[in-house]
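The complex appears here without one of its protein chains, the remainder shown in place.
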Amino acid sequence: MNLHSAAFATAKTSSDSSSLRDRLFATRALSSDLARPLSDEDQVAQAMDDASPTKWHLAHTTWFFEAFLLKRFLENYRVFDERFEYCFNSYYESVGPRQPRPKRGLLTRPGAEEVRAYRAFVDAALERLFATDLAPAAAELIELGINHEQQHQELLLTDILSLFAAEPLKPAYRDANPGIAVGETAPLDFVSFAGGIVAVGHDGNGFAYDNEGPRHEALVRPFKLASRCVTNAEWMAFIADGGYATPTLWLSDGWNLVRGQDWNAPLYWEDTEGGPAQMSLNGYRPVDPSAPVTHISYYEADAFARWAGARLPTEFEWETAASNVPLEGRMLGAGHLRPLAPARGKGLSQMIGDVWEWTASAYLPYPGFKAAPGAVGEYNGKFMCNQFVLRGGSCVTPEGHIRRTYRNFFYPHQRWQFTGLRLAKDA
Amino acid sequence: MNLHSAAFATAKTSSDSSSLRDRLFATRALSSDLARPLSDEDQVAQAMDDASPTKWHLAHTTWFFEAFLLKRFLENYRVFDERFEYCFNSYYESVGPRQPRPKRGLLTRPGAEEVRAYRAFVDAALERLFATDLAPAAAELIELGINHEQQHQELLLTDILSLFAAEPLKPAYRDANPGIAVGETAPLDFVSFAGGIVAVGHDGNGFAYDNEGPRHEALVRPFKLASRCVTNAEWMAFIADGGYATPTLWLSDGWNLVRGQDWNAPLYWEDTEGGPAQMSLNGYRPVDPSAPVTHISYYEADAFARWAGARLPTEFEWETAASNVPLEGRMLGAGHLRPLAPARGKGLSQMIGDVWEWTASAYLPYPGFKAAPGAVGEYNGKFMCNQFVLRGGSCVTPEGHIRRTYRNFFYPHQRWQFTGLRLAKDA
Amino acid sequence: MNLHSAAFATAKTSSDSSSLRDRLFATRALSSDLARPLSDEDQVAQAMDDASPTKWHLAHTTWFFEAFLLKRFLENYRVFDERFEYCFNSYYESVGPRQPRPKRGLLTRPGAEEVRAYRAFVDAALERLFATDLAPAAAELIELGINHEQQHQELLLTDILSLFAAEPLKPAYRDANPGIAVGETAPLDFVSFAGGIVAVGHDGNGFAYDNEGPRHEALVRPFKLASRCVTNAEWMAFIADGGYATPTLWLSDGWNLVRGQDWNAPLYWEDTEGGPAQMSLNGYRPVDPSAPVTHISYYEADAFARWAGARLPTEFEWETAASNVPLEGRMLGAGHLRPLAPARGKGLSQMIGDVWEWTASAYLPYPGFKAAPGAVGEYNGKFMCNQFVLRGGSCVTPEGHIRRTYRNFFYPHQRWQFTGLRLAKDA
Partner (left out) sequence: MNLHSAAFATAKTSSDSSSLRDRLFATRALSSDLARPLSDEDQVAQAMDDASPTKWHLAHTTWFFEAFLLKRFLENYRVFDERFEYCFNSYYESVGPRQPRPKRGLLTRPGAEEVRAYRAFVDAALERLFATDLAPAAAELIELGINHEQQHQELLLTDILSLFAAEPLKPAYRDANPGIAVGETAPLDFVSFAGGIVAVGHDGNGFAYDNEGPRHEALVRPFKLASRCVTNAEWMAFIADGGYATPTLWLSDGWNLVRGQDWNAPLYWEDTEGGPAQMSLNGYRPVDPSAPVTHISYYEADAFARWAGARLPTEFEWETAASNVPLEGRMLGAGHLRPLAPARGKGLSQMIGDVWEWTASAYLPYPGFKAAPGAVGEYNGKFMCNQFVLRGGSCVTPEGHIRRTYRNFFYPHQRWQFTGLRLAKDA
C-alpha cells in the first residue's frame, strides 16, 4: 500500500482558506483520512496511559462538538447515544464522570463502524447548524473545536506510533515518501537578538487558545539562538561522550529516570549492526544523522544543552526570535511524518514544523490569565503546573494550527511526541 | 442477532464420537464459532493481565499445533510466519522469548483476518498430516492439542466476559436463551460417603493431563458432601449476615484482600434497585437466587463454608463422590453460558458443569508425578504451587473435556472463572 | 565484647526442667538476654515489612500475657498502659485495631526503657498470679505464652539479622564462638523407610499448637530420606551449573522471582575475592562449604531438588523419619547462631536444629482441625493458605520449643529465616 504524498493535501489547502465551514469540514475529513490506513483493531488499542486509541480520538473530537456546541446551539438536537458522554469525555470534571484514561483501550464498543456513524451523524448536525443563523458564541466554539480536533490529529499519530513501536511486528503507519535521501548536516550558527521589553502573547486577532494571552510585556535579555535544531549526529556525539552516564549533566529528577529506566538514547532508538535505528511512522529506519533528534524528554534536552555549553531558550526568547520567521515549515501536509534535515541557508531554520522545541520555561499562566468560563475553561488552565512549554510545531502538526504564540506543554519526562531542541546562549 | 442454542452443538456431538481427526477439526471449528459473535475489535482487547484477547487464544492454540506437532512430524512444513512464535508462545520457556503477557492486548498485528488465515493454513497442514502415516507420538500431541484448545475455549469466554464487564456499554456476548426462568431452589441435603483407602487419579485409559496421575491410593476419611452447589440465595444470606465484614471467618490473606479491594460480593455483582445484578455472557441480569453462586475466590468459598458450619471438600473426597456420577451436566454445549438451578432429585447434582468447585486441596504433584519430557512438560507441573484445585467443569467447559479426575487450578484470589462451591462435612 | 557460649545456657537448662513457673520466667529472662547485645536504637528499627523490631517483640510477648491471661485471671489487674494494645497487638482481629505491621519501626515511643519497665510490671503480675490458685485454663495460656515467646525469640534473631544485613556497617550481633573450624563434609546417604498407614500429628501429651492436631492416620509410600541437609558446597555446584539461569528447574512463580529480583544465590550471599561470603549473626563470614545452606526460599529448595534428581520430603515423610530421632541438635542454647557441618555418623543427622527444612507439603489444616475458641484461635488457623510447612527447628530455635510434630510455615518466597533443605526420593 502506498498512500504517501497525496493523503493529507486537503488539510494544507484548507488551512489557507476561507470560511469557517470549509475549515471545519476539511478538519473533520482529515481526521477520518488519518484513520484510514489503520485497521479497526489498530484503532482500539492503547499502548500506554498517556496515549489514546485512534477510535477514541475520532469519537472524542466528535463528542466535543456535540457536548459544547450542538446541545446548546442546535435546536432539537438529540444526542447520538447518551452513553457516549461517559465513554468519550476526556477530562472535563464539570461535565461528569468518564472512562478512566488508562482504560480507553478497553472500549471495543462502540465499534469503529459505529464511531464512523457517530461522526457522520454529528457532521450532519453541524451542517444543519450552519444552515441557521450562527451565533458568535457558536462560531467561537466551532473555531475552538477545529483547533481541538487538530491537536488530536497530532496526538492520533504520535499515539499510533507508540502502539506500533510496542508491537513485535513493528508495522509502518505509512511507507516513507520515496526519494527522501539522508540530508547533509547544515552548519550550526548562532543568531543574535537584542532583547529588551518585548510584547509577547497573542494579540487577539484571530483564534488563539486562552493560554496564549493576555498579550503582555516581558523583559528579554540579549541572547543568541541556534540556527537549527540539534541533529541526531550531535546526539550521537553526546551519547559517545557518556552523556547518559554523567550525573553532573542532569537535573536530579532526570537522573533518577535515567537510572531507574535505563535510558541511554532517545525513545524508540535501538542499536543495530548498522548503527542506531529508530521506530517511526514510516517503520523502523536507520537514524538520519542530519535530521533533528526527536522523542527526547525535557531532561535529555536540558542535559544535552549543558553538555554543549549552552542552554535551552525561554519561551519568550523563542517567540521574539520567531516574530520575523515565516509561519511555514515541514508539517503534516508535507506528508513526511518525520523530521528531516534543514534546508541550507542564512538565519533561523526549522522554527516551524519538524520537531517541537523544548523551552526552559515552566508552563505557567501569563499575568492576568483567566480561564474561559464553563467547561471549556478546563481546556488549558488546570494543567499549568509541572510541565514545560514547547514551541514551533512538528512534522505531524496540521497546517493552520500553529502560531508563533502557540504554547504546547508536556511533562518533562514525556518523550512520545515529536520533541527536539534548539540551543540558546546568553549574548 | 440471536445465535443461541444451535451454536455449539457440533462440539457436543463430536465429543461423543469417533475418530481423532473428527474431534480435532470439530474442536478447531468450535473455536472459530466462539469468536464469531465478536467484532475484530472485541477480539484484540485485554481487560486485565490474567485474561487474554480472543484473537490471541485463536492464534496461540494454532501455534501450539505448529510448534509442537507440525514442525516435528509434517515433512517440509514451513511455518506461516516465523514472528508468530514470539507473538503467540504463552509461557514455554524452553521455546524462547515471547510477548509479555500483560501486553497481549497490544497485538493489533497480525490482524484478526490474518489470524483466521493462519488457522486455515495450519488446519490444511493438519489435514496433510492426517494423510500420512500418523506416528503414535503425533497422535498423542494431537490429543493434547485438542484438549489444550478446549481449555482455551473456556478461557476465551471467561476472558471476553472480563472485557465486556469492564466496558461502560456492558455488551452481551450472546442473548440469553429464551424460556429459562428463574428456578426453584432445590433443598440442600448431605450425602454420606464411607471413605477408606481409595484409588484416585487417572488410570491411563484414554487421554488425561499429566497432572492427573499417577493413579495412586489415598486415605479418605468418612465424609458428607452437599447434594448441590451453594446458591445465590444462600450467598445473599451470607452477605446479609455480615460475611464480608467478619474477620474471624476469613483466612488472613483473604481478609487482606477483602479490606484492600473492598470486596463485598462476588465479582461482577452490583446493587440495583431491584436487588443484586451480575454481569454475564448474557449481559447484565438480575441474580437468580436458585442458581449456583459464581465468580468467587477461594477465600470467599472458604469463608462461606466456615460461616455455614461446614468446610470445602478435598479433591479426593470430591473424586470419590464423583465416581458414580454420570459424566454429564450443563456445559458449553447446553448453550446457557451461565450456571442454572439444579434439577430436583435424589443424590448429588451439579457435580459436572455449571460451576467449577473449589476444593480444600492445594494444587500439588501426586506421588510419583513426572512432568512430560520437552516443552510440553511445562504444561502443568511448573504451576504446582500457591494454587488450589477445582473440580467438575463449568457451564462453559466444552463437552468431552471434563473427567472425574480432572484437576483445574487457580490462585485463591482469582474470580473471573465460573467458580463456585459445594459444602462438605466430616461424617 | 565477648558474650558467647554462656549467654543462653539458662534456656537449655530450663527446657529440661520442671515447673511451669520456672519455665515461664526462664523464658522471659531469655528474651531480655537476647536483647542485651543490642542498643536501644538497634531495637527500634525494622528492615522490611516481614520483620519486627526487637523492642516490638519484647513488648508484644508481654502484651500477650497481659491481654489473654492477666486481664482475665488476675483479679484487680490494671494494664500498664491502655495504649499499648494498639501498639503491640500483632494480628488479633478479635482484639481490635493495631499499628500497621510495616510501621512497627516507627514506634520510638514507648522507648526501650519503658518497654523494659513494662516487662518487669507484667512479670511481677505473673508472679502474683502464681501466688493464686492457678486455674487450668490459666496454666494452659501460660504454656501457650511460653511457646509464643519462644517463637518470637527466634524471630527476634532472624529479624535483627535482616536489619544488620541492611546496614552498611554490617555489625555482628555477637562474635563467633572461637574454635569452630570449617567442618568436613559428611557423605550423603539415603535412608530408606517403609511407609504405610502411619499415625501423624500430636498425641495430646504435653503442649502442642492446635495446628499439630488432631493426630490422625496418613498413608505414606515407601521413601528414602537424605542423611543430612544440603550443604553450601552442593549449593555452589548448583550455582556453577547454572541453577539460577535454567527456567526448567523452577516453578513458574519461583522463576518470576528469580528474574524479577535477580536472585543468583541464597539471601545475604555476596561474591568476594575469596569466594562467597554470607552475612550472619556473627557478621560477614566466608561461606562454610560443609555447613547446611541457609536463607533459601521454597522455590530455591524445590529447584535444587529437581536439579539433584530428587525431591523435597512431605511433612509426613519427615515426621515418620523423625520418630526415632533424639529430640536434640544444635539449637539456640548451643550459642553458635548459625548452622554447622553435621557430625559424621550413621543414619539421619541434623533433623533437629541447624536449619528449618522445607517440605513439599502445603500448610493446610489436618482432618478435623478446629481452631481454639476466642482470640487465640487466630494463632495458626487463619494462615493455612499459600504457605509451606517446615520441620525440625534451627540454630536459633530455643531449646524445649521444638517437637517432632511441630509445623512451622512460611510463604514460599521468604528467605530471612534459617531455612534449608533435605532431599528425599521415592523408594
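Just so it is clear, A, B and C label the chains in written order, and each chain counts residues from 1 on its own.
Everything that follows uses one rule, which is that a residue touches a chain if its C-beta (ideal position, glycine included) is under 8 Å from a C-beta of that chain, and two chains touch if they have at least 3 such contacts.
None of these values were measured; they are calculated from a predicted model.
The chain that is not displayed touches the following shown chains in the complete assembly: A, C.
Only one residue in the set A:Ala131, A:Ala181, A:Ile197 or A:Ala240 touches the chain that does not appear here, and it is A:Ile197. Within the full complex, the residue among C:Lys71, C:Lys103 or C:Arg344 touching the omitted chain is C:Lys103.
With the whole complex as reference, residues 39-45, 47, 83, 86-87, 99, 103, 105-112, 163, 166-169, 171 of chain C touch the missing chain. Interface with the hidden chain, as seen from chain A, comprises residues 91, 93-94, 197, 216-219, 221, 247-248, 250-255, 298-299, 302, 360-362, 364-365, 367-368, 377-378, 382-386, 412, 426.
As a working rule, only the chains that are shown with their structure count from here on.
Remark: chain B and chain C have CA centroids separated by 39 Å (rounded to whole angstrom).
Look at where the CA atoms of chain A average out and do the same for chain B: the two points lie 46 Å apart. Counting partner chains per residue, chain A has no residue touching two or more of them.
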